[in-house]
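A single protein chain has been omitted; all remaining protein chains appear in their positions.
Moving on to chain A:
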Amino acid sequence: MTDVKKIAKLAKIEILPKHLKKFSDEFDSIVKLVSKIQELNLKDIKGTSNSTNLKNVTREDAIDTNRILSQEDALKNAKRVHNGYFVVDAILE
């Protein structure tokens, strides 16, 4: 059985102990389903990440004032703000 607790920790997802068994069972059945992909012999094939073959799309490294949020707008949805800043929990003890 996969260590779902460890993966959940990596993804910052909390799984309550009472749900762990259900999540683990479901997880294993999904992994079994998608493991079918390993039946394909794709040894010399290169992967594709963009289906329409665009490559290295770049833009000028310049400020576009049309899509700058004002400080007020940028902070509008934050639950915790202080003097125009976002508030985050202390990282260092």
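Rule of thumb we're sticking to: a contact is a pair of C-beta atoms (placed from the backbone, for glycine too) under 8 Å apart; a residue touches a chain by one contact, two chains touch by 3 or more; residues count from 1.
Quick note on the criterion: contacts and distances are computed from a predicted model.
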{"item": "Chain not displayed: protein name in its UniProt record (\"Carrier domain-containing protein\", \"Glutamyl-tRNA(Gln) amidotransferase subunit A\", \"HTTM domain-containing protein\" or \"SUF system FeS assembly protein, NifU family\")", "value": "\"Glutamyl-tRNA(Gln) amidotransferase subunit A\""}
{"item": "Among A:A11, A:I63 or A:L92, residue touching the chain not depicted", "value": "A:A11"}
{"item": "Omitted-chain contact residue, chosen from A:T48, A:T65 or A:N83", "value": "A:T48"}
{"item": "Missing-chain contacts mapped onto chain A", "value": "2, 4, 7-8, 10-15, 23, 26-27, 29-31, 33-40, 42, 45-52, 54, 57, 59, 67, 69, 73-74, 76-80, 86, 88"}
